[in-house]
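Here is the structure we will look at.
Every protein chain but one is kept in place in this view of the complex.
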Amino acid sequence: MDENNLTAILLLSCLDQIGLIAKISQFVSERGGNIIDLDEHVDQVEHIFSIRVEWEMKKFSILPSQLKSAFAPLAEEFGASWDIKFLEEKSRIAVFVSKYDHCLNEILWRNKIGEFPVEISLIVSNHPDLEPLAGHYQIPFYYFPITTDNKTEVEKRELELLEAHKIDTIVLARYMQILSPLFVKQYPNRTINIHHSFLPAFAGGNPYKQAFDRGVKIIGATSHYVTEELDEGPIIEQDIIRITHRDTIESLMRKGRDLERMVLAKALHYHFQHRVLVRGRKTVVFE
Amino acid sequence: MDENNLTAILLLSCLDQIGLIAKISQFVSERGGNIIDLDEHVDQVEHIFSIRVEWEMKKFSILPSQLKSAFAPLAEEFGASWDIKFLEEKSRIAVFVSKYDHCLNEILWRNKIGEFPVEISLIVSNHPDLEPLAGHYQIPFYYFPITTDNKTEVEKRELELLEAHKIDTIVLARYMQILSPLFVKQYPNRTINIHHSFLPAFAGGNPYKQAFDRGVKIIGATSHYVTEELDEGPIIEQDIIRITHRDTIESLMRKGRDLERMVLAKALHYHFQHRVLVRGRKTVVFE
Amino acid sequence: MDENNLTAILLLSCLDQIGLIAKISQFVSERGGNIIDLDEHVDQVEHIFSIRVEWEMKKFSILPSQLKSAFAPLAEEFGASWDIKFLEEKSRIAVFVSKYDHCLNEILWRNKIGEFPVEISLIVSNHPDLEPLAGHYQIPFYYFPITTDNKTEVEKRELELLEAHKIDTIVLARYMQILSPLFVKQYPNRTINIHHSFLPAFAGGNPYKQAFDRGVKIIGATSHYVTEELDEGPIIEQDIIRITHRDTIESLMRKGRDLERMVLAKALHYHFQHRVLVRGRKTVVFE
Partner (left out) sequence: MDENNLTAILLLSCLDQIGLIAKISQFVSERGGNIIDLDEHVDQVEHIFSIRVEWEMKKFSILPSQLKSAFAPLAEEFGASWDIKFLEEKSRIAVFVSKYDHCLNEILWRNKIGEFPVEISLIVSNHPDLEPLAGHYQIPFYYFPITTDNKTEVEKRELELLEAHKIDTIVLARYMQILSPLFVKQYPNRTINIHHSFLPAFAGGNPYKQAFDRGVKIIGATSHYVTEELDEGPIIEQDIIRITHRDTIESLMRKGRDLERMVLAKALHYHFQHRVLVRGRKTVVFE
């Protein structure tokens, strides 16, 4: 990370009022920042202002390390929820998996060719099956067998591990365990799941079987932030593919694999580029 | 309809057994029929054989009027559900509407330019609003105001009207009333509805508001046969469009209008070309 | 049009420089304007800054009629190409057609239900076929038969007609004549065509036949601004549908009709909402 050549990204939302953009853009330009991309929207029903601003720090008059404290007074004036990140600052992520390899394989390959600006610090699994894949990409693999009895204890050890590795974001890449509310609370808006249906249809278990039984003509996949309510978190990205009467549950699973990994990858791309702002149970995705 | 130049369409399903296609295709070719299109599929889990056969009757050795009775023994041998129709034989349809005009307008226009091989015999509505549109296309319009009190009585009169006009198929083109089970039973697999969501998500009322509140990234529309269970009938066609955080309930309604009329039109196209075979709560659509 | 409750839209592009957004947004907020939607982008290769700003004029300190002259000095300082329009100010448009009715029908219907904030002032055609459709929507219809000999003369009369009606935008809704360069020059970036292929594939005549002969698996439609080079103007919107070996040229035309009218309608929607900025032979579409 070249400290002298960073790209800053501000995500902010607050009650709408006149002059917000002028003040924010002035904050940037007065300090010599060049705005590359700005996307703003006001929800006309709830009067909520949401913005994403991306600017070059090359000639910025204050240091990256001082940027947040310099901006804080303005944000306080607005009564805003906000964060500033640097595009070049690699997130540290942990990937949770079970037995299916397609999502993990996709993430590891994309990371290797440089698509994701992240460091995959570790892989956690309740099954040993994917250890060789982790090994191929030289990522530490932690195997925690989970039973009804040891779940609380295991989650505690997992959380310690995440903390020790300073993990920013958890990716559930077809992890077949439900995280406890206690766990979920530790990484709010930072735990991303892929569900293999177009939520809210076919929430819960076996969505492909549910879809097959209902006789739908399209199947979907949904990537969302994990909240305490199962499959109810803010949706980041969804997509679908068409199916026909010739499809079996097996072919739905085969076709769905492609959909799941593409939708998860797209959601992660948005998240890692700081394009996602969570507002209640919805997201604003600045594409 | 030129009796000497018809195209016959057989839709048939039964328990799978060896030799079904040979016997059916032999039935056609022995009588001088030329098969233009044949699509067959065996559900390997339930062992159900489904087939659609389309053939030219030009040089057929028996008259169209005798075709069904000639085929009946074979169908009986198979223990099959089946029907034979002629592509050129116009269905007589009734369109039920309320206040929205987009689906009705679409159907009337497509029919006028010859896309649908049907005769729209009448339009039924619980509101007078769309009478001028019906008038423009010179289709009889029947206005039946409905209250909780008169519903049973009104449905009785509607059914009499449908019978008097020898209606084959009912199209609910955004009809904002729920038909009673008694009514539904009269036109099994012949009443087609358009629902403005990707069922089973957002069944029931106000699907666009439900979608907006849930924060989904895609919205859909579903055309299905009406059964006694609301929004649970066999799905004929579904499609979706992408939406973003910029969309309001109003823009969802605007975008959804396009989706609804396209999905309904596609479902009607399949139905009128005798491409849809209903099996339980699912359809086989021979595209 | 309520003069006291307008929404202003600025479209502007210029060479990138620090402080542009600050100055523009300050211009708005200092005069009491509330920015509802702002979308900005810098092309990092050509260093071109492009922006669309939408704001409420309700409490604006200067009159709508004075807005342009008030903003002009700033635009001059930037060396910008720019325009300001009001969302509520209806464009006056002319639709050019030949024999096909699907695009015209779509435009007239959408306009009637209020989707387009425009006044369709007149319809021009080189065939008399669509006069009844124009009559149904009560739009003046002008029939100009065109031959090789009279083309220059006819275009002259058409241009006089357009001027007399103060036309802003011309829509070529499957108009089967090529406009002369002289004509095209009069309405730069204000003449919108729909071409029935995914340009640049299958430019020129008979694109459905070209597509059929090539055996493609998708067909498309493209809406673009008309320039002197046939089918080479800046693209506003494109979309596609899948086809199969079962399709004939006739079914491509049938399916294509739906695509053409949807793509044209979407392009018009963007254009009429002042979401399209033309830069050379490309467009920036602020969705």
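To keep things simple, chains are lettered A, B and C as they appear, and every chain counts its residues starting from 1.
Just so we're on the same page, a residue touches a chain if its C-beta (ideal position, glycine included) is under 8 Å from a C-beta of that chain, and two chains touch if they have at least 3 such contacts.
The structure presented is a predicted model; accordingly, all values stated were derived computationally and were not measured.
*Asks:* Considering the complete complex, identify which of B:Ser25, B:Ser81, B:Thr248 or B:Gln273 is in touch with the unshown chain.
*Replies:* B:Ser25
*Asks:* Looking at the whole complex, which of C:Leu10, C:Val216 or C:Met262 touches the chain that is not displayed?
*Replies:* C:Val216
*Asks:* Which residue from C:Leu87, C:Ile240 or C:Met253 sits in contact with the chain not drawn here?
*Replies:* C:Ile240
*Asks:* Residues on chain A that touch the omitted chain in the whole complex?
*Replies:* 37, 101-102, 105, 109, 113, 115, 136, 244, 246, 254, 258, 262, 265, 287
*Asks:* In the full complex, which residues of chain B touch the absent chain?
*Replies:* So the residues of chain B touching the unseen chain are 16, 18-22, 25-26, 28-30, 32-42, 44.
*Asks:* Name every residue on chain C in touch with the hidden partner chain.
*Replies:* Spelled out for chain C, the touching residues are 41, 43-45, 50, 198-202, 214-218, 220, 234-240, 244-246, 248, 281-285, 287.
In the analysis below, only the chains that are shown with their structure count from here on.
*Asks:* Indicate whether more than half of the residue numbers at the chain A-chain C interface occur in both copies; give same if so and different if not.
*Replies:* same
*Asks:* Which integer distance in Å separates the CA centroid of chain A from that of chain C?
*Replies:* About 37 Å, centre to centre.
*Asks:* Between chain A and chain B, tell me the centre distance in angstrom, where each centre is the average of that chain's C-alpha atoms.
*Replies:* 42
*Asks:* I need the residues of chain C touching at least two other chains; which ones are they?
*Replies:* 37, in rising order.
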